[in-house]
Each structure stands twice: as C-alpha cells, then as structure tokens.
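The complex appears here minus one protein chain, its other protein chains still in place.
For clarity, chains are labelled A, B, C, D, E, F and G in written order, and residue numbers in each chain start from 1.
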Amino acid sequence: MNENTLTDLLQQVKGGEIAIDQALELLRRLPFEVLDSARLDHHRALRTGLPEVVFGEHKTVDQLIEILDTLLRTDNVVLATRISEEKAAQVRTRLDGLTYHPEARVLSGNQHLAPIGIGRGTVVIVSAGTSDFPVAEEARITLRSYGHRVVAIHDVGVAGIHRILAHAQQLQQATVVIVVAGMEGALPSVVAGMTAAPVIGVPTSIGYGTGAGGFSALLGMLNSCSPGLAVVNIDNGFGAACMAAAINRKG
Amino acid sequence: MNENTLTDLLQQVKGGEIAIDQALELLRRLPFEVLDSARLDHHRALRTGLPEVVFGEHKTVDQLIEILDTLLRTDNVVLATRISEEKAAQVRTRLDGLTYHPEARVLSGNQHLAPIGIGRGTVVIVSAGTSDFPVAEEARITLRSYGHRVVAIHDVGVAGIHRILAHAQQLQQATVVIVVAGMEGALPSVVAGMTAAPVIGVPTSIGYGTGAGGFSALLGMLNSCSPGLAVVNIDNGFGAACMAAAINRKG
Amino acid sequence: MNENTLTDLLQQVKGGEIAIDQALELLRRLPFEVLDSARLDHHRALRTGLPEVVFGEHKTVDQLIEILDTLLRTDNVVLATRISEEKAAQVRTRLDGLTYHPEARVLSGNQHLAPIGIGRGTVVIVSAGTSDFPVAEEARITLRSYGHRVVAIHDVGVAGIHRILAHAQQLQQATVVIVVAGMEGALPSVVAGMTAAPVIGVPTSIGYGTGAGGFSALLGMLNSCSPGLAVVNIDNGFGAACMAAAINRKG
Amino acid sequence: MNENTLTDLLQQVKGGEIAIDQALELLRRLPFEVLDSARLDHHRALRTGLPEVVFGEHKTVDQLIEILDTLLRTDNVVLATRISEEKAAQVRTRLDGLTYHPEARVLSGNQHLAPIGIGRGTVVIVSAGTSDFPVAEEARITLRSYGHRVVAIHDVGVAGIHRILAHAQQLQQATVVIVVAGMEGALPSVVAGMTAAPVIGVPTSIGYGTGAGGFSALLGMLNSCSPGLAVVNIDNGFGAACMAAAINRKG
Amino acid sequence: MNENTLTDLLQQVKGGEIAIDQALELLRRLPFEVLDSARLDHHRALRTGLPEVVFGEHKTVDQLIEILDTLLRTDNVVLATRISEEKAAQVRTRLDGLTYHPEARVLSGNQHLAPIGIGRGTVVIVSAGTSDFPVAEEARITLRSYGHRVVAIHDVGVAGIHRILAHAQQLQQATVVIVVAGMEGALPSVVAGMTAAPVIGVPTSIGYGTGAGGFSALLGMLNSCSPGLAVVNIDNGFGAACMAAAINRKG
Amino acid sequence: MNENTLTDLLQQVKGGEIAIDQALELLRRLPFEVLDSARLDHHRALRTGLPEVVFGEHKTVDQLIEILDTLLRTDNVVLATRISEEKAAQVRTRLDGLTYHPEARVLSGNQHLAPIGIGRGTVVIVSAGTSDFPVAEEARITLRSYGHRVVAIHDVGVAGIHRILAHAQQLQQATVVIVVAGMEGALPSVVAGMTAAPVIGVPTSIGYGTGAGGFSALLGMLNSCSPGLAVVNIDNGFGAACMAAAINRKG
Amino acid sequence: MNENTLTDLLQQVKGGEIAIDQALELLRRLPFEVLDSARLDHHRALRTGLPEVVFGEHKTVDQLIEILDTLLRTDNVVLATRISEEKAAQVRTRLDGLTYHPEARVLSGNQHLAPIGIGRGTVVIVSAGTSDFPVAEEARITLRSYGHRVVAIHDVGVAGIHRILAHAQQLQQATVVIVVAGMEGALPSVVAGMTAAPVIGVPTSIGYGTGAGGFSALLGMLNSCSPGLAVVNIDNGFGAACMAAAINRKG
Partner (left out) sequence: MNENTLTDLLQQVKGGEIAIDQALELLRRLPFEVLDSARLDHHRALRTGLPEVVFGEHKTVDQLIEILDTLLRTDNVVLATRISEEKAAQVRTRLDGLTYHPEARVLSGNQHLAPIGIGRGTVVIVSAGTSDFPVAEEARITLRSYGHRVVAIHDVGVAGIHRILAHAQQLQQATVVIVVAGMEGALPSVVAGMTAAPVIGVPTSIGYGTGAGGFSALLGMLNSCSPGLAVVNIDNGFGAACMAAAINRKG
C-alpha cells in the first residue's frame, strides 16, 4: 500500500480502507516527527527511496546528538555528513553506535541494517587529483550505506590523459559514473565521451586564485561539450551519491 | 565486438583479429570523417550510445548543409538543435528530408530510422511556466528521436503548489524526470521530494532583472535541499535529454 | 503634536507655538544626542514608529556599553543585534539589566516597557531548516520586543512539501508572514502562493559551494513567480521584523 | 465557505458537505483550467486575494490572445504586463475590450469590474527620476485595477534632497509606500527614515556603466540602514504593487 | 629647479647645467634607493607633492622596520598604514620615534616636521556610522600629517536625514569633502547635492549579506546622480586623503 | 544672499528679512519647477556651482524637447548628454538654438551665456586610445560650457610609454587631470605618478572579452598604487567634468 | 644600432653620435606620428618586434581609412582586425591594396612585404569546434603576415578524445602551440599534457547559458592542472598570435 500522497489518501477513504477521521488524523500528524531541533521525515525513505541523512555543517553538537539518537532507534542506516573531527569526537563520547570516517567527514550508524548490492549494476567513482579524494569518499560511503556496489578510481586527471584512458573498460561497464574534479573541471567531459553510462560531475573547491571555491570547475562541467553529463553543487559528494543511487535503483 | 578504445585495438592485434598495419591504419584514419567544417564522429553512437547531434547556434547555413547532408546518408536519426526559423527555411530549401520543429527550434531527419520504446521505462518532462515550453520541447523531441517513451506535463510552477501535487503518481512511476524551470527554479526541489526517480533540472533563461539569463534558476537547482537531483546548463534541453537517455537505457 | 519635520517646525513658528529662537535652537540641536561613539536618534520612534536598535556586529565592547547605557535610561525597550556570546558576557559584566538570547545573538533590556499585542494581527515566522533557526529567532525576539503577536513554524522546507501544507490555515490567518530560508530559497514562493498575507523573504547564508553566502537564496526569492512577496538582505532577521512591524501596525 | 486547501476539502467530506466522489473529482480537476498555452488558476483570487495577471514578456501574440480571451470571460479585472507597443496593437486588432497603457506597457480589460477604494488606506508611489516613470506606472495601474487608492510623486531623487523633504506629510500618512529608483538606489533609505509606513523598494535598470541592469540600485536597497524596507526584483513594478495590495488589504 | 623628468634632464645638459656624465650617472642611480625589501622613492615628494607612505598590510615586521628606519632619517613626515596592533607593538619595541593610532591603524613619525595649515582651505571628513570611523580616521591622520586643516563630522547617515542637513554650512564652506560610508553608500550623493566643493566618496566594507565587502557601497557611489563626486577603493581612507591633499594644495 | 538651505531660511525669518508666510510659501513651492516629465532644479547652480544638465539616455524626444525648451529660457548654459544622432536631429527640427556635437553625443544651447576662463587653472584631459575619444570629448565640451580652460592630449596609452612621458610638463602644470582609458585602465596610475595635480580616472567600455563593459578598466583604476587618483563611473565623461570643475573653481 | 630607449639616446649624445639638439628634437617629436585619429608608433616594430596592428572594433570607417592609408605607405605589412564585412567593403571602396579575410574578420595589405619563415620553428594552431574557427583564423593570418610557419588542426575537442591523440606527433614537434576552445575550455589542458612546447590558450565566447561570453572557458584554462600553459583574453586570436610570434622569434 502506497500511502504517501494526498491523492492516495482520498482514494483510500473512498475505497473504505480508512475512515475519514483517520485520514484527518493522518493529515494532522503527517508523516514526520517534531523534535526540538528538527522535524524528522520518516516516510521519506518510502517516498524518495532514500533514508534521511543529517547535514551536519551548521548543526551544533547538541542538535546532532538529539537527531542521531532518534534516528539510531529506527530501522534505517544512519548517516551524518560534513562532521568535523572535533564534533565527531564530542558526539561519539555521548552517543554509542556511531563510526567516524575522517577522510569523508561522515558519521555512520546502524550499518548492519544496510542492504547489500541492491542496484542494477556498479557505480564507478572517478577523482582527478589527490585533493579531490575526500569528496569522492563522501560519495562512496553514502552509496555503500545505501547498499550499492561501488568502484573507485583516483588521481586520473586530464594533464596525463593516458591515466584515464587505461580505465576505459571499467567506465563502459558502469551503470552510472560519478566524476569528482577541481581546478578546470575537465575530467567529466573526457569521461562522458568514453562511456554510454550517465555521468554525474562533482566540482570541488580545490584550487586557488580564480579557481578558489570551485566555480571554475562547476562552469567547466556545466559547459561540457560531451552529452550524458549532469552536475551537482560544489563539493556535494553526498548529492552525487543520491543521484547515482536513484539512477542505479531497480525498477 | 566492442572496437572503440585503443586498448581494445591492441587486444585485437594480439588476438590476431586484425593485422598491425590495419591497426595503424585505423589509428591514422580514426573513427571520424573530416569535412571542411566539422569532423564527424561516426563511432560516437557505439561509444556513448548517442548519435551525434549538430549544435546549430553558431553555424552558418553553408556549414549546416554540408554537415546535415553527410549525416542524412548515414543510417542514424539526424538532429540539429538551436536552429532559427530563418536558418531552417534556408537549409530546407536546399536539402530534402528534414522536418522543422519551430517551438523546439530543432531540425530532424531520418526519423523512420528512430528506434521505438527502447528504454527501461518512461521519461517524464515537467515544465514550470508557458515560457519554459521551448526548452522542454527540445528535450522531448530529442528523446523521441532516440526512441524513448516520453510524457510531458506543462505549466505546474510552485506558485500554485496544488498543480504539481495532482501529478504525484506520474512522477512516482517515471524512470527519470526532467524538470524545466526559470525564475527562482524551485520546481525541481519540490519534484525531487515527491519521487524516487532521478531528477534532472534544466534552468531556463526566462526572467528579468536579477533573473535574466537563468543564473537565479541555476543556483536554485544546484542548492536544492532535495536529494536525487542533478543539473545541466541553462536552456540545455538537449543535454537533459541525453542524460535522461543515458539513465533510461537498458543494461 | 507631531514635531519631527522641518515643515512642522515652521508651522509652529507661524502659529506662535514656539519662538523663532527656539526653532533655531531646535534645528541646531536637532533631535539627537551626540555621544563619543554614536549619535542617538531619540525622535526615531516618533518618526518611524520603531525604537533605535543597536547593530552590534562591528562595534567594540566599549562602544556597546556607552550606547546601551544611554538607551537603558530612556523609556524605550533596548535591543542590540549581532552580539557574539563573548561580547555579550563582557557587556553584561559591566552593565546591569540586559538579557542575552544566544540563539538569536541579541541583547535586550527594559523589556518591562515593551507594549503587548499592539498590532493588527499575528505575524507568522516560518523557517525552512534547522540551521535557519537563529535568523528566525532574531526576527521573533525583535517583534516581541516591539509588542507584536508572533507564531513560529520551523523546519518545513520544500523537500518535503507536505510539511508546509499542514500549516495552510495558520498562513491564511496571518497579517504578515516572514519566511526564512537558505539553500535554494524556494519556500517563500510556495508560502506566497498559499496566503493572501504579504510575505517577507529572508535569505540565509546557510549552504555551501554556490550556495555559500546566501546569494542563491536571495536570487531565488527575488525571482519568485508568486505575487505578494518582498525580500530583505541575507540573514537580516531584524530587518524582516521591522518590515513586519510596519505592516502590522494599526492605522 | 473557504474551499481552497486540501485540508478543508477533507473537513468538508467529514462534515458531509460534499461526497467523496466530489472531493476526488475536485482534486482531479483541481481549481485551474488547461488551455494550450497556460493553465489558468481561477481560484487564485480566493487563495491569495489577487487575480492572476499575465506576464507578457516572453509570450507570443497567439498565446496572449488565447489567455486574455479566456480571462475576459471571467468576472475579474484583466491585466497583462510587459507588453510592447507592437504586441499590444496586434492583440487589440484581434481582441476587443482591452486598453493599452503605453508608459506602463500594460494591457487592461474588464476595468468596470474593478473594486473601488478597497484597502485600509492610501498607497504612495515615489519615483526618483524621469526615467523611472514607466516602472512606477506599472505599479500604479496594477494597484488601481485591484481597487486601491494611489498617490504618485515623481522626480524627487536624493541629489536635491529638499524635493523629497517637501512631501514628508504625504509619506507619513500613507499605509504603504513604494519607492522606485535606479542609479544608486538611495531614495528608499531616505524615505524609510521619514515614515512609519512599510516601504517597498523597486530598483530600476536605469543607469549605465556599473549601474547598467539595476544591480547597483538593488544592492543599495538591500543594504539600507533604514528599518521598515523590503525589496522586489529589478523593474518589478507589478510585484511591488502586489506586495502593497497585500499590505493594504483589510483584515 | 625641477629635476624629476627625463626631458628636464636633457634640457639641463643642453643648457650646460650638468655634464653628460652626470646625466648618465643620474639616470643610472635614478632618484630612488634600493633596500633589501623596497626601493624608496625620495623624489616622489617633489614629483607628486606627497611623501611616500608605507602600505603595511602585507609587510612583515622586519620589512617594516627596515623601511621605517630609513624613512625616519629623512626630513619627511613618516606614515605607515594598515598596521595591526600587534605589528605596531613589535615595531615600536625595536624602533624609536613612532606613534601608533589604534583606531586608524596608522604608525606615524617625524611629526614635528609636518607642515601646518598648508592648503587652500579646509577638508571636511564626513562618516555615516560608528563603524565607518576607522576609515575616516585613516584619512584624517594622513591629511594632518601632510599639514592640511581637517574637520570631521561623524554618524550622520541617511536613515535620519536631518542629521546631515544640520551641517549644511560646514559642507558649503569646505574646499573638499571626504564622505565615508558603508551599507548602501548613499551619503555621498546627498552631500554632493548640498555643496559646491568636490566630494570624494570612500565606500567601506561595513555591512553583511550582500553588503559584505563594500561592493554595494562602492556601486552606490559610482552610480550617484549627484555631480561633483568621485570615488576611491573600498576602505581606502589613505587614498581619499591623498586625493583631498592634491585638490587642496595651493597653486 | 545665500538662500538655498533650510537653516538659512529660518535665519532670514529671524532677521526679519522675510515673513513667516513667505518662508512657508518658499518651502511649499521649493526651488524647483514641476513639468510633466521632470522637476527642474533652478537653485542647483547656486547650491552646487553647476547648472543642471539633462541626462538624455533614457528620455524620449518629447521629454527632451519639453525640458530643453524650459531650460533655454533661463540664463544658464544648456547641456544634454547621451543624445544619439537621430534623437538630436529630431529635437533640433522642433527646437531652435541647439548645437549637436556628434563625437561627444552632446546637445548644447545658450553657449553665449557661458563664462570664460573662470577656474583657478587648466584642466588637462588625457585619453589612452582612439576609441576613448568620445568620452574625453563629453568631458571637454562640458568643461568648456562651464567656462573652464581645457587642454586635451589623445592616444597616449601605456603600450608605448614614451608617448605620455613626452607630456610630463603639461601634466605637472595642470590644476586637475582627467584620464580616460579602457582596456586595462593603466594610464591613470602612470599619470598620477607624474604630477602633483589631482587625477580623475574615467574607465571606458572599450574592450572585448573580459574587458567588455569597462569593469577591467574600472578595477584597474580603483586599485591603482599611485596616490592622488579618484574614479568616476564607466564612460562617465560628464561626471569627470563636474568633479574637475568643482576642483578647479576658485574659492 | 638600437635607438629606441631614452637611455640609449643619452649614450649616443655622450658618444658624440648625435648632438644634444638632435636628441631634444628626437624626444620632442618622439617616434610616433600624430594623425587626427591616432598616434602611429613607427618604432614599435623595432622595439617589440611586431608591426602595429589596427584594432578595428570601435573605429569608424573614416578613422580606419585615415590610419590604413598612412600605414600602407610604410614598408610594413598592414593588418586591421575585428573588421565587419560591411566596414571592410566600405573601406575597400575608398582605399586600394587591401584584402579582406571574412572568416577571420581581418583586412590585410602590403603582404608582399611580409617576411617568410622567419621563426625558430612551426606554430601549431589547434581549435576545439567548428565555431572556434574564426578566432583560430585571426591567429593564423596574423602569424602568416608576420612571416611565421603555421599548421592548423581543427575540430578536435575533448568529447572525442581520440581526435586530438591522433595529432600527438605534430604537437610534440611544434615550437609553440595555440589552442582555441570555447565551452568548458578543457582542450588546452589535454594538449599541454601532450607536448613540451609552450601552449597559449585562447578561450572563445562560443557557448550559451553559463558559458556565454567565454568566462567558463577562460576560467577552465587559467585553472588548468597542466604546466606550460598561459592564457590570453577571450576571442583574442590576435593576441595569441603576437605571443606565439614573440616565442618563436630567433634570438
């Protein structure tokens, strides 16, 4: 039974599946839970296929603990991104059951509840330089928590074009490819020209001068002359993983 | 047999499938054809799963005719985007077998060669306002030429939120959704929160003042708080169609 | 008697209410007081209906103490915004009668002098995400100090559109709505489509990559396709409160 | 009976006011009408208090005629903005009952249906220079069509500060003030310091060099040090009128 | 005798004033001195009427000491701008004869050598808010060191327009006016409309959101509709002082 | 008798020079005249030393004729800037007594009323390239109409540095120098290093690519390392002339 | 004898080669010629190794004819860039001896005076797409006029990476490579990774949306991770040719 749209609700009332009072009650409570610091959206996994992930950048340690504590009691994998090493340490002192991934700056929990190998195929993650590694890791850990098969290829930037050419076969066999690159952001163009799989570009804020902040890489990817390429926000490894998961899901 | 990478070439030489001289010859000629005005890439369809499409914006009528004439002799569907009404008329006067789609500003040919219903499912194209229609049409005609099933929903912008809510079921059944929106570019965020399918946002240059040029819509989509959303360049209906085709392809 | 314009002054001279010398003296002294660090504008409350509020961001502790000490001796509520926790502690050590609101980063005093329930109706403050809370709080405390009725609704961003839909009635009964949102800044568009009340959008600097600094949210709000929406500067909860107070005042 | 939210719909079903089938039917048809080129939102006037206005900038003459023809048959005032002189002439040749306002670039119809003097008080529109006049006129005609009392004051820019000072009394008696200014956009700051009424700033694209496009005026208004001021998009006289109407409405 | 241009040099050779070898020697040594960290330009005072001032922002303590030590041995007033409190303390520990002005962030020396009252008249410095004070002070101390008469008026921003109106006479009697303002940068427009003296606008980086960094104030000043106004870089109190000194010099 | 400030007005009332009713009347009428299209500011010449000049860019031919007709009846020189060749022809067909300067795009009238040689000295106008000539001409004609002595030096850009060096003496003898330059805008820096006179930089929109629009030249001038330099808006030859006139005026 | 610096001049005076009066005369006349519309710099070829080229974009037909007429009488090759087809036709009607290159938008003359094969080696010009051809042509014709050997390779963008790989040998044998690319501007990075020759990147304004104007391509090239790459302004084929000529010259 799919219960997450208002139209469906009325259908159920009509079909006698639920009473009007129940419908009104459902509408009043709606599928989320009100905490002090956040309104958790438990039906989200049903609706979008993706469990809610906590964006930790602007949250305090107290807010994180309250939200994560609630999520750990559900039967979903728990993930919090953009968690600094200090915050992670403080949270883990006061809350059990969380693992910290320092490169990816991610806290995870309930990993035993993660599905395994659920997608149609393999997600390949490619990164251009050593400094793009953390963003690629954020994407990899997110996808793994969601149960997808992932292969990662690092340090294959376009300044030595033979490095990415050596991986042609892996790129052609992927269901979807994530390409993480800073500086001029040229790698996704090259990759999208080598494979029939959809390519998700992730510009990174690696660079200096006019490249600082990642705008150069972002513009490079948006203006690619290769077809089959779409882009997420700068440093948004998590967003790329969600898009890849949506592409790779069965059905 | 997949023959489009250099690694493969050497494998074939090793396996005795082709002689070294043939390999060298292949490498010298490479899988493209040199015209006066463009180097056509016939192997592209094999490599990326997408036939080459002519980007007409900056090309002269003479250049268009030379390229399209060559493409019409191949066994691929022919598509040229960003063709103004005047250019289209001039090209069609001198070259047979082309259809002009004025809303989408597209010239097409060899449509009898188009595959039918090849993808895993249906691509849903959503547009926010009347003025976003041409970009949505560019995407729809491209996808149709590639053989994908497409459903289009128009004029469902967020200022009247009930309009998009009425289409919840269609969005949930799509394999991939393209959302075309100008102004504040908020519609993709709402759509991505309503479906498990991957969503491709296409910002349009519809707007004025700070919205002129489409940057506001682009930034809105890049900064969406909804997961499962990636973005292509402003007004890039063709690029969105290519990404959708890559996502929807079988295998 | 309204005495705050120069035209009025001449009228009073003509009517014999005040002597010319008094008028000249008034003009010379003018309705403000010169401190070392700031020229306090005591007639401002009469002229604009709003007591002067100290913008603390760039002021030193010494400047704050001198200004607040003077304001506390008047019969107006006292408010200082953008006060860090450290500055607040230092000021309160040396000056009595001030309360610190850490979430809102506001110092207040003379709250017993605040009017109660003065406006035409209720101001509803809506915020999109947990991280937008401080800006919403700055607006709420300012409005409360000015004597307005306020209702706050938090964490109802557009990625889960049902969350804001559940508050339709409150939005329709408001005299004015403040909507605080970062990221893509889409929530004000949706809200403005749901109510006949004027909506004030407050973009926040919550975000990263292209969203850092709040420009994406600002542009999103300026380019809204919903009517009845105007915008204040990024993170300017205080400015939104002043606008709301001006809208909600009687007469 | 207020019927425009989904919650209300369910309440009516519960209360026996309408049958479930009717509710479903309502939901299916939803309060808009599907034309070829636009989905007209007839319930909008009930929901937001403002009749739908056609944004004409990017619409063709054919699209305009189809939409306006439908709207003229309703019992609402009809308004289309951003209509060039040529387009207006072509539309009026083929459609009766429309008046063109060349300065404001507005087409209006059904003006006999306009309410008269409906608001709480008077809207004062102030413009800085001769060239800002068209934007001020777009605001004035929109407000008049909605039935509000309007007073307009022109050519009172800050370079001759005595010009605006001479209007102090009018500004103080307004319910809401719209200030239209290009160049440095300083006039709204000065006006907001002279009145207790809420001020809506409208930056215009009047200027050259760094002022071209209106960004300078927009930034000036967003960064005003005067309280009680909010801003709409560049040249958006219509948007300012909607905000003013929302502020001035009774209740 | 004016000796600082190459043309003059040849003239002197022709007139027999100096021998060719002397001319070549002069050209070789040229009117500057080579230190490890800077090439001091002793003839600058003759050529531009202004002694060299050290821009301290990016210089190390060692570089500052080497340069200031050399300058203190000349018979010019010594000035170093953009010196933090820490740097100033370190320099003064190791070098005698320097005074630190903390508000202006300026180090000065040889003040007994400063001329007194040298210009044609008085320079009036106006600042809009408390936070603009440091930039105004940098200008005032620079002008005083150069020997000009200065009057400063603070905290007269446009939100309370009567405050600046009260100073009309001082503005009309100035030889040149410097106006320092952040936020919307509107004050120079108002001042330039009140006086026949040339006005130099100095935008400051005071502000937040879109005003952060001072671009809003800069654009406001560049786009002023008042004549007789020119602008220097953001926070450039020193540059404004140099321009004012050049305007105020006799001859 | 100086009558243009409100303070003065009260002084005159006090001194018995005018009656209160006269003062009120004066205040009511204020020193400007209300036309249909513009509020002419006749006291401006007294207040700022500069007659009002019509900014023609956004004005229609009808507006220009109405304003210029009124101004021609005063005893001031008449000037209208940014007048295209077509507009000028249309205006001159219907209004006598105007001269058109096509290079400068200026209409002038009442030139027999212009003062002669009124300033303290000579204004030198320097331009970098052939294409900067029109902006320099706008400045020259404005200054000449105001009665100032002007010398113009053209085509002395920094790519051939000896060209400007040859004019060292003229630069050193100027009272004020205007430097007009597009592209990289480096010439004002060089000139300001060669003279003790104040230098006004005018960036022009000459250039292409990143230089298009004049931002590169503007930034170059704002960031000059030479003291004694201030800047006006891009292409603002008129503004530079007003600043130069204010600097060069006696007293 | 090298005579183009002022230091040299004095040396010659000292050595008795020329009299002082001659030196002064030389300095007064300086090595340029004053026309009405431009100061021609005849010594430029001696000083910088490159004859003066007329930048035609902002020049009128009359200005072009005056300048080109003078240049044609010298013994240098004559070149004018950015000449539209219409302007070229008008100039050629009134002036003999000029050839127009429509693709490159260049007028040339005195080509029989061009040197042949003067450089150290060959300049290779690479362009990414059909639309980049005009900029590449501007570079090629400029270099040919200067006497350099040029090879051009077109339509080898990174979306089909094998296309540029096929030219590896040509790139490795070049003395200098010019790479012309719009869109994402990735080709120079790939080329610079394939050759030891210095690479000059020329971004073009080919593109749309965020790529319009060429900023995306410019940023991509500036942020390249490949060493041995420098960049000229957008569409500046002429500038790239000058840089290449300077690199390729002997000595």
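Keep this in mind: contacts are C-beta pairs under 8 Å (C-beta built on N, C-alpha and C of every residue); 3 or more make two chains touch, one makes a residue touch a chain.
Remember, predicted model here, so these are calculated numbers, not experimental data.
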item	value
Candidate in contact with the missing chain, chosen from F:88, F:166 or F:183	F:183
Option touching the unshown chain, where E:205, E:223 or E:248 are the choices	E:205
Touching the absent chain when the full complex is considered, from A:206, A:219, A:234 or A:247	A:206
Hidden partner interface residues of chain G, rising order	2, 5-8, 47-50, 53, 165-166, 168-169, 172, 176, 192-200, 218, 222-223, 226-233, 238-240, 242-243, 245-247, 249
Residues from chain F at the interface with the omitted partner, ascending	128-129, 157-161, 165, 183-186, 189-190, 192-194, 207, 209-211, 215-217, 219-227
Hidden partner interface residues of chain A, rising order	130-131, 133, 154-156, 160, 162-163, 165-166, 206, 208-212
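The rule is short, and it goes like this: only the chains that are shown with their structure count from here on.
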item	value
Graph separation of chain D and chain G (steps between touching chains)	2
Chain whose Cα centroid lies at the greatest distance from that of chain F	A
Centroid spacing, where centroids are CA-atom means, of chain E and chain G in whole angstrom	41
Rounded Å distance, chain B centre to chain G centre (Cα mean)	38
Numbers and ranges of chain G residues touching at least 2 other chains	6, 27, 160, 165, 209-211, 215
